[in-house]
Structures are given as structure tokens and as C-alpha cells.
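Please find one structure pasted underneath; my questions will follow.
Heads up, one of the protein chains got dropped from this complex, but the rest are sitting where they should.
For reference, chains read A, B and C in written order, and residue numbers begin at 1 within each chain.
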Amino acid sequence: MDKILPFERKVNYYETDKMGIVHHSNYIRWFEETRIYYLEAAGYPYSRMEDEGIMIPVLSAECNYKNAVTFGETVYITAQVQKFNGFRMEILYTVKGGDGTVKADGMTSHCFVNKDMKLVRTNKEYPGIYKVFTGLCEMSGQQ
Amino acid sequence: MDKILPFERKVNYYETDKMGIVHHSNYIRWFEETRIYYLEAAGYPYSRMEDEGIMIPVLSAECNYKNAVTFGETVYITAQVQKFNGFRMEILYTVKGGDGTVKADGMTSHCFVNKDMKLVRTNKEYPGIYKVFTGLCEMSGQQ
Amino acid sequence: MDKILPFERKVNYYETDKMGIVHHSNYIRWFEETRIYYLEAAGYPYSRMEDEGIMIPVLSAECNYKNAVTFGETVYITAQVQKFNGFRMEILYTVKGGDGTVKADGMTSHCFVNKDMKLVRTNKEYPGIYKVFTGLCEMSGQQ
Partner (left out) sequence: MDKILPFERKVNYYETDKMGIVHHSNYIRWFEETRIYYLEAAGYPYSRMEDEGIMIPVLSAECNYKNAVTFGETVYITAQVQKFNGFRMEILYTVKGGDGTVKADGMTSHCFVNKDMKLVRTNKEYPGIYKVFTGLCEMSGQQ
């Protein structure tokens, strides 16, 4: 799998709050956008996974805020898939400004479920999905 | 049907933007909260309608912003059901501050659909739902 | 001023609701993103206007929903500046899907204020800002 460029994202005005900076809850949404961007870049869009009956709910999410982000800025977010074993994984995120300053980092953990919300072992039942996450996981190791 | 008190709503910090006031998009969400509050007050919660297979999508929405709302304020929102004919309706909203100042007014229009997104005539198929909206419509006329 | 391409926008997962479609309130946010995109494309970013002390609050907003938008779709949004007279204007929006289907249209109206929230006549006080909106207004006439 080719290296994936960071997810580039302009700040929206409605994402700011009265402190004049991006509200902290939006980073959790940016992490989701970043996951979805990486899956599309890896050739397996999340909408296609859902069409095939697989969802990847969030088991936990965290974010550490280092430097405020303001309207007018563009951020660059990388995701690294970790500890993927076919039915669980963690994803690490780093949010950087245009000058390379780290704005925030974070982590989400996930499982894989079908439409009945039953846990799915992708290595047995969904080899295509297993392959794309294995590829993302290996790519993270190389970074 | 008894008169329904206005929907009372504190402003959330995350609803403000860098102008220091509530972002205009949130009023459209407040209108939704107000509709749902009125239905519950009228004895027929929207979650029950959905369980029975009826959804009330928004066909159009508009809001006129008169005076800014800031964090720390509580707003009081009234809804008036208009032009309900069993399968279409309009709802008018007025957002007031604690001192009675009008902050905004607006309107949404709706239809009634089933789970297949087919239009539903509630007067024939869902008399309980027809009755609650007829009641809300009559109440509006009395205000 | 050169023609500005429509604003291209992927749907975010967190913008959907339990009906499985984009929640109607998000279109109002997309309109804001579109305004800001057009200003940047016209060479005068909104963040620069704010730095110069000018804000363009929303006086009214409306949206007519024609066809649902779902996760996985990309929408293309055009904005047309109308009735700009130096201190007031209207902007019309059309949201289209990838196949050209109209998903929604809408309108926002605006005034121009300074940091004290006083109305500003841009033609006298801010000729650079006046020029960019005049250009956008003329471009709309040509479309």
C-alpha cells in the first residue's frame, strides 16, 4: 500500500467557540473524518464496508490538546492503525498546523460489528476488510 | 388539550462561536428540540411515532435572527402548528429571552412518511397521530 | 473575477441522523462553508475581513430540502450574491449531488458590522471589501 498523505482540513467557522478557538469536541469529529479519509485512500471506503454490513463503532476516544487552533487555519491529521488483530484495533492521531506545530494528539479504539451489532472477526469472515486494516497497520509501523 | 408552556432551554457553551454569540445554525436544532418537546407535552412522544413507523421529515426551515443570544442566557421557545391537513403542516417558532425580548422567529414545514419514505395521510391511517396534531393546531389558533 | 467552481464537500458521518440521512441543520452550516470558500476563491478570505474588523452576521437563513443526502456522497454547492448595496446582501445556494440532482436550495441574508457590532457601509469605509462583493454579485448575474 502506498503511503497516505495526512488528511488536510480547513477549520470551519461554526467549529469555533466564544474563546475564539476550535471547540475541543470537534477534534473527536476530525478523528472520524481522518479515519474515513484513510480508508478511502486505502481503497476501501467506509460507506462500502457499511453496505457490506460491517460497522466499526468507537469503544473509546481521547484527545490531548496542545495548542489552540483558530479559524483561518488548515490542519493536517495523520492516523496510525495499531494493535489490529482482526476484531479490535486502536488508531493514533496527530493534528498539526501548517508550520508543523503539534496541535493535538489522540486515540480511538474500535471493534468490528455486523448489522445485528454482533462482534465480527474480519480475518475469517471479511478477508477484504482484514487486508486493508492489516495494510494500514503495517504502514503505521513503517512511519 | 391543556396549554403547553414554552420550551425552556439553556444555551450550551459549545453552541457559541468566535463572535461570542450562539451560532445561527443552532436555532434550527432548537426548533427541532421544541417540536419534540411539544409532542411529548401533548402526550405523543416522537420516539413513539417512530416506533409506530411514522417520521416527520423537514421539507423547509427558516429563521430570522433579531437579537443575539449569549452563553449564560436561557431562551423560551414557543411552537405553533399551522395548516395541518393530515399529511402536511407548518410550524412557527418564536425564541424569546428571559426578559421577553424576541431573539428570533422561524418556520419549518413537514410531511409525514412511513419507513419506506412513502407519504402518509394520518387522518386515514394513524388517527392517534392525526388527533394530536389537530389538537396542537387548534391550540395555536387560541393563542 | 474568474468563474468560481462549486464548493465540493464530502458528507461527514457525524452529519447523519437516525433517519440515515444528513440532518437538515447541517445544510445551514454547509452554506457558511460555501460563503467562506467563495470569499477565499475571490481572493479575500473571511479571516482577513475579521482581522480588519469586519464581520458579516446572518440576518436570516432558509433551506428547502428536495432530496436526501447520504453518507458516502459528495455535494457541490454554488453561491450567488444578490442585492449587494454595500451594507446588505442576500446569497442564494444550490446543493447538487454528483449526478447533478438538486438536493436543496436556500438563502441567507447578511449585513456588515464592525467589532462594536455597528453597521458598516463598505463602499465608503472598506473599498476592498466592497469590490470583492461587487465582483461576486456581478458574477452571479452572468451565471
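By our rule, contacts are C-beta pairs under 8 Å (C-beta built on N, C-alpha and C of every residue); 3 or more make two chains touch, one makes a residue touch a chain.
This is a predicted model, so every value here is computed, not measured.
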{"item": "Omitted chain's touching partners, listed by label", "value": "A, B, C"}
{"item": "Sole residue of B:S47, B:N67 or B:T101 that reaches the chain not shown, by the stated touch rule", "value": "B:S47"}
{"item": "Residue touching the undisplayed chain, where the options are A:L59, A:V102 or A:L119", "value": "A:L59"}
{"item": "Missing-chain contacts mapped onto chain A", "value": "19, 24-26, 28-29, 32, 55, 57-65"}
{"item": "Sites on chain B contacted by the missing partner chain, in the whole complex", "value": "12-14, 29, 32-33, 36, 45-48, 50, 71-72"}
{"item": "Interface with the unshown chain - residue positions in chain C", "value": "13-14, 16-18, 20-21, 23, 25, 70-71"}
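Basically, only the chains that are shown with their structure count from here on.
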{"item": "Relative to chain B, chain with the most remote C-alpha centre", "value": "A"}
{"item": "Cα-centroid distance, chain A relative to chain B, in whole angstrom", "value": "35"}
{"item": "Centroid distance [mean C-alpha coordinates] between chain C and chain B, Å", "value": "26"}
{"item": "Per-residue multi-chain contacts in chain C, two or more chains", "value": "29, 32"}
